[in-house]
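Here the complex is missing a single protein chain, while all its other protein chains stay put.
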Amino acid sequence: MIRRQTIDVGALPDHAFGNRSIMWWATMTIIAIEGTVFAMAIASYFYLQGNEETWPPADTPLPGLMWPTVNVIILLASLFPNHKVKTAAEDMNLGQVRLWSVIADTFAVAFVVVRVFEFRELNVSWDSNAYGSVTWTLLGLHSVHLLTDLIDSVVLTVLMFTRHGDEPRRFVDVSENCFYWNFVVLSWLPIYAVLYWTPRLL
Amino acid sequence: MSGTRVIDEASPLTQPSPPRGRGQGEGAGPYSLPGDHGLHRQLEKTWSPATGPLRWFMQIDHHVIGKRFIITAFIWFALGGVLAALMRIQLSRPGNTFLSADLYNQIFTMHGTTMMFLFAVPVMEAVAIYMIPLLVGSRALAFPRLTAFSYYMFLFGGIMLYTAFFLNIGPDAGWFSYVPLASPEFAPGKRVDIWSQLVNFTEISAIAVAIELIVTILKQRTPGMSVNRMPLYVWSMLVTAFMIIFAMPAVMVGSLYLLLDRLVGTHLFNVAEGGDPLLWQHLFWFFGHPEVYIIFIPALGMVSSIITTFCRRPVFGYTAMVLSQVATGFIGFGLWVHHMFTTGLPQSGESFFTAASMMIAIPSGIQIFCWIATIWMGRPVYKPPLMFVLGFVAIFVLGGLSGVMVASIPIDLQVHDTFFVVAHLHYVLIGGAVFPLLGALYYWFPKITGRLMNDRAGHVSFWLIFIGFNLTFFPMHKLGLIGMPRRVYTYLSETGWGQLNLLATIGSVVLALGFLTYFINALVCAKRGEFAGANPWDGPTLEWATDSPPPHYNFIHMPVVSSTEPLWHAPEHAPLVTGLSTTAKEVLITRTFDAEPDHRYTYPAPSAWPFLTALATAGIFLGLLFTPWAFVIGLPIASLMAVGWFWPTTPQKEGDAPQDSATASEAVA
Partner (left out) sequence: MTIVLMTGIQSALNPAGVQAEKIARLWDLFFWVSAVVYVLVMIFLLAALLRRRPEIVPNATSPRVRAAVSIATGLTVLTLFALLTASIFTGRSLSDVPERAIQIGVTGKQWWWHIEYDDTDKSKRITTANEITIPVGMPVTVHLQTSDVIHSFWVPNLHGKRDLIPGRRLTWTFSADRPGVYRGQCAEFCGYQHAKMALWINALPAAEYASWLEASRKSSKIPSTPEERKGQEVFMSSPCPLCHTIGGTEAAGKTGPDLTHFASRRSIGAASVPNRREFLAHWIVDAQHFKPGSLMPSMTLEPGQLEPLVVYLESLR
């Protein structure tokens, strides 16, 4: 009887970090999708701007600059606890993951609170004119994106405090969530520039 | 086209397999080890679909969801076809009063919306949901609960649309819903809102499936299936999935803007306050053009699969074929302005789009030449799948040539928005996508159902569809050139368009008969067809290595492959994978490019959370038809459903019983 060659994969690990993980790939595709959505919205912003002589159009005040800039600082600062969560997750250190997740989530909450003030100081309504509409829409898209990621992160943090927290796959999920948070921060920067500096510079 | 069937005498194609029961789980095929019978029972138990009274809502198995998806998509296709028949009756003679203007405008809107959003893309994804895990040698499609969720979103969207239509609030501004015709001022009421939400349902569904396909194809291929050994159909679905990721957001953003303008008074498209109707066109067509390639590229993969098996040799020029598909995918994003040549954009910019629109014919042409070369060097077997592929070549090439015509701006300025374009689009979509689809369904029917379709009915249906199609749509080229615009519910007899229209209507009757024959063949043979066995066509790819229909775990052992046609290259010598759990739904995750085994991943048990989350999301979309607060109320509810979905159940126990390993394991060289 001819013996058949076999490969026994039973000893392979049951989880993996980084681009070995299917969660990483799923996160990347979601980043691609959301990034394209933002790109379309930013392109729409410039397209509508091209139709106007002045931007904002006549009689429309500039959007407030202070709160969004505060938010830029909050988000950039959040990269530090986010990094700590990621490395703790890759070390599978439950205690550190729990601690830094709570800290990172606080930054996210602060951002959302400041976002409310940002909206209030846009100085234009969504139904005033196309400038107001596209400004509110772009900021609104980013806010929804942020809010859903905040809910996601909080649920994951809570999960890490339950008995399900100490499992390899949970640590992979946490690591991917941190990866995604980097995108949330990075995507805010161009949107901030478009919304708050284009009317001032162009 | 019967006659010369020169095949090896020993080929299963000349001798039907002895009758076999469905899924007897003997570990049939070349990838089994002695003693696998017990293994089969354990695996079948672990991978079994949901049971119990609520099981319909809990299924996550890719075979179950794939079949549901295919059947539902064809129901929408049939409805869309009935709508087309109604249009053809109305246009069969001048001044006809069969349909009022209002009803006709709703019907052509519903026909386009159904075919483009509810049929063409979903059916291609549906076939992939079923077939891709089999073709890459995996036990499952990635993210099975997401697959279920995408099915429910697709289903709910279609139900919403048709309910609205039957309640006389269906959309009526065209499948492309141009503003300001679709803006609140000129389209009051809910009709266009329904259209907008239908887009959201189907785009979310399509994007979710795209994620699953990308992850499955890149990370779950069987060892040895490096990227240059992937079947061409797998490549085509990979390219398609990436196109979906980058194209769909444009129409989601566009339909969001439309909804905002209609619901909360934004002015994104309102000229009076600085908005721009062309913004809609750019966003829509940035999606709309890649959309037709999203429909077409899977069909290219299907053609390659069929030609390989029915010409008894691999497709000529694998590298050229792969690069052509990828090139088509990329170039497809650079054509969208050719839908806007009459809007007065600067001519220098427009010329770029003419060049790109013509250039895309090159990779398509290369593929046609490679297929002809394959046939030349192979040995054709004239079964219905090959007939549909030959029909594809004859029809699609003509459609591609009329496409080169409309790519030329001066010619387009005459034929844009006329029946010439209706002819062109049906030649490339029906010829380029539906013909391969019908061939592929015929080809994979035995794998999915365990039985063969009837060949004589298959040939008859092919000829009826081929002749009916050409009779219907060829005259439309002329109609457009002699002045008949699109989207007209009637025309004056003095125009002289009556005769060609009547011919087209007669053709549509033949076409409908053809489709009917095909579907009756499928429905009857699903229950009473001849048993197929594992590999009735002597196909070379992995799906033919397992039972028909496959067990829920697909393969009792995954093989290590060393060729693009594993079953034609001594499959009984292929090393086999052992060691995956028998009590948990484990799949093997391999490395992205070279498919070396990397780690194991466990998929979850059946669950109703995807259904509930889809229901909550549908609630948000429907609520948004009436008030923006639906979003505020609905989001927490949908989030709760999602939490239920993702909340882990009892943690995995360590040390699950591995598979029997027959001999000493050896790593693949």
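Brief remarks follow.
By letter and in written order, the chains are A and B; residue numbering begins at 1 in each of them.
The rule is simple: a contact is a pair of C-beta atoms (placed from the backbone, for glycine too) under 8 Å apart; a residue touches a chain by one contact, two chains touch by 3 or more.
Nothing here was measured: the structure is a model prediction, and the numbers come from that model.
Counting contacts over the entire complex, the absent chain touches B.
Of the options B:A50, B:L181, B:L516 or B:A630, the residue whose C-beta touches the omitted chain is B:L181.
Per the touch definition above, the residue from B:L54, B:I71, B:V264 or B:A355 contacting the chain not shown is B:A355. When the whole complex is considered, the residue among B:S305, B:T418 or B:T590 that touches the unshown chain is B:T418. Checked against the hidden chain, the listed residues B:L54, B:I71, B:L167 or B:A373 yield one contact partner: B:A373. In the complete complex, the residue from B:P485, B:P628 or B:G644 that touches the missing chain is B:P485. Residues 1, 6, 100-102, 105, 173-174, 178, 180-181, 186, 271, 276-278, 312-314, 316-317, 320, 342-344, 347, 351, 354-355, 358-359, 361-362, 365-366, 368-370, 372-373, 375-380, 390, 393-394, 397-398, 401-402, 404-405, 407-418, 481-483, 485-492, 494-496, 568 of subunit B touch the missing chain (whole complex, contact as defined above).
We adopt the following convention: only the chains that are shown with their structure count from here on.
Mean C-alpha positions place subunit A and subunit B at a centre distance of 31 Å.
Subunit B contributes residues 33, 142-143, 207, 210-211, 214-215, 218-220, 223, 245-246, 248-250, 252-253, 256-257, 260-261, 264-268, 270, 273-276, 279, 282-283, 286, 557, 560, 575-581, 586, 588-589, 591-592, 597-602, 635, 639, 643, 646-648, 651-652, 658-659, 661-668 to its touches with subunit A in the complex. Of all residues in subunit A, those touching subunit B in their complex are 3-16, 19-20, 22, 25-26, 29-30, 32-33, 36-37, 39-41, 44, 47-48, 51-52, 57, 126-134, 136-137, 141, 147-148, 151, 155, 159, 163-164, 167, 170.
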